[in-house]
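As you look at this complex, bear in mind that one protein chain is not there, while each of the others sits in place.
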Amino acid sequence: MKHESVPIYWRNIPQYYRLVAKRCKKCGTIYFPPVAKCKCGSVELEDYELPREGRLLEYTVLYQVGTDFLKQKPLVLGLVELDGGVKVSGQIVDARPERLKPGVKVEVVFRRVVVDGKHGLVMYGYKFRPVERL
Amino acid sequence: MGRHYSKNIDDMAAAVLDKAIADAKADIEALYVASSTTELANKQQLLGVYILEALGLDGIPVYRVENGDGSGGSAVAAAYHALRAEEYNCVAVVGVDKPNDVLSNQQQDIYATTLDTYFERYFGFTPLSQAALMAKMYLKKYEYRYEDLAQWAVLMHNRGAANPYAYFRKPIKLEDAVNSEYVSEPLRLYDVGPLADGAAAAVLCNNRRDGVRILHVATATNPTPFNLRQDYDRLVSLEKAAEQAYTKAKIAPRDVATAEVHDSFSIFGILALEALGLARRGTAPLVVKEGNAPVNYSGGFKARGNILGATGVYQLVEVAWQLQGREFKRVDGSYGLVHSMGGVDKISTIVLMGL
Partner (left out) sequence: MSKLGVVSWGAYIPRYRIRTEEVSRIWGDDPLRIVDMYLVDEKSVEGIDEDAVTIAVEAARRAIRRGGIDPRRIGAVYVGTESKPYAVKPISSILIDALGLTNNVFAVDMEFACKAGSDGLVAAIGLVEAGRVEYGMTVGTDTSQGEPGEHLEYSASSGGVALIVGKDGVAAELEAMYAFVSDTPDFWRREGSPYPMHGEGFTGEPAYFRHVIGAAKGLMEKYGYKPSDFTYVVFHQPNGRFPVRAASMLNIPLDKVKPGIVVTHIGNTYNASALMGFAKVLDIAKPGDKILLVPFGSGAGSNAFVFTVTDVVKDRQKAGVPTVEEMLQDKILVDYAQYLKMRKMIKLFE
């Protein structure tokens, strides 16, 4: 029976669940998604969990979605700058889009991302929601 | 181009390749195949070999080149470099894609595999959504209204009207674009090049006097993740490729008589003009509105269509014909260029051509 790849989801769990990034021990640069080698040349990279609050930089409301999101459209997708300066992208949830604007304070939440049909895995990951109800 | 439900992908490619070879009166020694969807939509690997099969062609090497929707430019680049190394005398490049063999939501799934599959596609991002974010930031930064961006669609449809191979061949009014439905706010339907089935082929040779010369092919990448980029109002990969190409060929932007740029979304057309030095940063919408910019006489992705990986080969043929005055009105000048881009500013190929 066909189903979505479990290993592909499972090995990214530290990133999906806890936003585990890589930080270069030599120059301090933080990479999310994680990388194997820093631009400064160092391969000494340590795990670093990103902060869970930040500010919305910009967002769009997407109507032409892929198959996994047909029943959830429109998707609000945005760029967030987390405390400390690292930018991440993701879905913005629990907010009416017309009330969103750059600068709004957001927090990381743990949500369903994709459900593999009736019999497959429920896959989770990070999304962002405004700290204050909007 | 359009919806070719009754043709298989290898047959479409074979038909156009056959025409190109006959037109060039050449013996090709290798085949470069550009396709973005052959595996994911048509479940066919080794596409090139099946194209040879359809034409009864024997034994020549086949190279499948994939760089997302920039596959076309990259296939041309690969062919060019092999010819420069004098590996072959004549080769063919064929581009083919059939996105209309799958449903629209599946098309978005496939297109989204040009993004980071774990951190962007997984969460629902598509190239359109990233283009929308860039468009939103561009309009705010340079204080344009949406109408200013919509001028791109108007220009493209005007030009597409003169291209016998375009998907859409009717001019539009600004209101048509401005009133079209949102696809990813602020981008509307008319900001998106429609996905189309199509095939294009070209024969490239060393040591021939006829045809159009390829002066230089430059490729550059911008491997920074979308979320970590510093500027969202630039096509960095294109800036790098263009600088390399202009420098190598010793020509300047003002020498370019025709440029076919990668306007999969209107904002990319705007940013391409700026990256190519055909408009100063932040001013491209005004240049577009004037109506004279030497860009996308084919109608671009918007009117000619977005044939994904195959488009780069279409663009090559279009620029060649525009310089020659074949199927198109002859452009006023001797130099032209193709801009073929993969993903959202991940990789750009510039093909500089001249009479």
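As written, the chain order gives the labels A and B, with residue 1 at the start of each chain.
Rule of thumb we're sticking to: a contact is a pair of C-beta atoms (placed from the backbone, for glycine too) under 8 Å apart; a residue touches a chain by one contact, two chains touch by 3 or more.
In this text, all values refer to a predicted model and were calculated from it rather than measured experimentally.
Partners of the chain left out, restricted to shown chains and counted across the full complex, are A. In the complete complex, the hidden chain is touched by one of A:Arg18, A:Arg55 or A:Lys87, namely A:Arg18. The residue from A:Lys25, A:Lys39 or A:Arg112 that touches the chain not shown here is A:Arg112. Although one chain is not shown, part of subunit A still touches it, namely residues 13-14, 17-18, 49, 71-72, 93-94, 96, 109-113, 117-119, 122, 124, 127, 133.
Basically, only the chains that are shown with their structure count from here on.
The touching residues of subunit B, when paired with subunit A in their complex, are 104-106, 108-109, 112, 116, 118-126, 128-129, 132-133, 136-137, 181-187, 192, 225-228. Those residues of subunit A lying in contact with subunit B across their complex are 8, 12, 15, 31-33, 58-70, 75, 77-79, 86-91, 97, 113-114, 125, 127.
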